[in-house]
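In this view, the complex is presented without one of its protein chains, the others remaining in place.
Up next, chain A:
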Amino acid sequence: MPGMDSAVPALALRDIACHFPARGNPGGTYTAVRDSTITIAPGEFVSIVGPTGCGKSTLLNVASGLLKPSQGTVEVFGQKLTGINRQAGYMFQADALMPWRTALENVVVGPEFAGMDRAQADRLGRDWMARVGLAGFEKAYPHHLSGGMRKRVALAQMLIMDPKVILMDEPFSALDVQTRQLMENELLDLWQADRKSVMFITHDLEEAIALSDRVIALAAGPGTHPIGEFAIDLPRPRDVAEIRHLEEFSRLHAQIWEALKEEVLKGYAQGKR
């Protein structure tokens, strides 16, 4: 992988711990994340998998600078992070578009905040709308668009900022299987064209393997932490629908699932309680 062996990681989470005030227990704390060290090289696509509710999003929020960890530090290209991570783009699991703005107006929000000239921002916005396959939908409001199209708008909204690091929190989990595979392939195409560092959160192991250079498995919460790292040396460019049929894919899947199974069962037992 290009840049894989680069000395300075694009994103480094070092010894992160996050404690929250415990619900229904005044004065008590709940540890969502502990002893978590995750580094992502420039241009590397890393997926984080773990049981539902284990604290994956917490790690992403720490990486984005939206959440200050209780312990540990975040470094972005070797610089210690304080405040919002300006090098990063964040694609949320939930719908984050502004419903009162049209698709194009949503895409150009970032450049607009940065004070870019309106006409220039619009040109750039239209260009990105076309790149994510939404040409012709510039004037549509989010509620006119399907779930998949709204995700594309969100993708364009993030990529227009040209972030060096991309943080994605189960971005496609709400989509149907077909739309999801289309979006995954498009994401890979966009990523392939302009290698950025990606931290991709998912609970879907197949999605993680199909997309990534490396998969990090997390323990069940509370106090989640990485329990294993797996290099995915499948050939690129990939087609997420076809790659699942490779023998190597099945082998990796079995290997990671072996590590993850116990944690998923633990998480499941907690969910039932």
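Keep this in mind: contacts are C-beta pairs under 8 Å (C-beta built on N, C-alpha and C of every residue); 3 or more make two chains touch, one makes a residue touch a chain; residues count from 1.
In this section, contacts and distances are computed from a predicted model.
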item	value
Per UniProt record, name of the chain withheld from view ["Hydrogenase maturation factor HypA", "NADH-quinone oxidoreductase subunit M", "NitT/TauT family transport system permease protein" or "4Fe-4S dicluster domain-containing protein"]	"NitT/TauT family transport system permease protein"
Residue in contact with the excluded chain [from A:Met98, A:Ala135, A:Ala231 or A:Leu265]	A:Met98
Omitted-chain contact residue, chosen from A:Tyr90, A:Phe172 or A:Trp191	A:Tyr90
From A:Thr58, A:Gln157, A:Asn185 or A:Thr224, residue that would touch the chain that is not displayed	A:Gln157
Given A:Leu66, A:Leu190 or A:Ala259, the one touching the chain that is not displayed	A:Leu66
Sites on chain A contacted by the missing partner chain, in the whole complex	64, 66, 84-86, 88-90, 92, 94-102, 109-110, 112-114, 141, 143, 157-158, 161
